[in-house]
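Have a look at the structure that comes next, please.
Only one protein chain is missing from this complex, and each of the others stays in its spot.
Right, chain A next:
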Amino acid sequence: MTRTARPTGRALQVAGAGAAVLLALSGCSSSDDSSSAASGSSASSSDELSGTVTVFAAASLKESFTALGEEFEKAHPGTKVTFSFGGSDSLAAGITGGAPADVFASASPKTMKIVTDAGDASGTPATFVRNQLEIATLPGNPDTISSLKDLTGPGLKVVLCDKEVPCGAAAQKALDARGLTLTPVSYEQDVKSALTKVELKEADAAVVYKTDVHAAGDKVEGVEFPESADAVNDYPIVQLKNTGNAAAAKAFIALVRSAQGQKVLTGAGFLKP
């Protein structure tokens, strides 16, 4: 069954991101065994999966999931993986509102609960990775930020995610754990917007995920901080009840949780579950 009602914008976005990730992938895999990632899934390709799998995934999964989507399409010719990346909360709201999706990968159990509570999930969500916060600073760390406390200093422009989105909630948790009060210049609507403000040098620092710092390459510099251990986010994934392609959805989740999938994800900076 093929879904036709798909915004072309998203398809273009996926294509663009796919090209970018292909480049990144080839860069990554050259360091270790390059053949296994590309052709390791040939064993499972003798099935009759087809059609489109629509995956709603947290913004922080963009790079790794796009790469996994490419692998999936390669391993199962005739299939197409379409992504919608965004803030987990708006994705969850979209799913409960009837958006056509087969798989939901969220950045927090809280947002996953919105979907399971609404009865839109099929089966129990499984945690497939975890993500830790990191401070993103300007390249070269000109403000010599070395801890979470340094961010509360005067004259520093810091952006946080809004408290309603998982990365903002996690940052608040880490700040509360230390009893710190941080007044940012902006509460951004998702983690990528927070990162972009630092990439464009409009803000001096942002509290984002380790994976986002990783994905930004040398446009930002990451600073780890110990309080992030108190605010590790679990990422659950689930197949949705409303799916039109259950077999392919199941296979995609299996790929994400497989050793091969975990390799791509940890390569992007995620922690194993």
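The rule we apply is simple: a contact is a pair of C-beta atoms (placed from the backbone, for glycine too) under 8 Å apart; a residue touches a chain by one contact, two chains touch by 3 or more; residues count from 1.
In this section, contacts and distances are computed from a predicted model.
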Given "Urea carboxylase", "Molybdenum transport system permease", "Zinc-dependent alcohol dehydrogenase" or "Phosphate ABC transporter, ATP-binding protein", the protein name in the UniProt record of the chain not shown would be "Molybdenum transport system permease"
With the missing chain put back, one of A:156, A:185 or A:271 would touch it. Which one?
A:185
Which one touches the absent chain: A:87, A:100 or A:125?
A:87
Applying the definition given at the start, please give the residues of chain A touching the unseen chain.
87, 89-90, 93, 157, 159, 162, 164-165, 184-189, 193, 197, 200-203
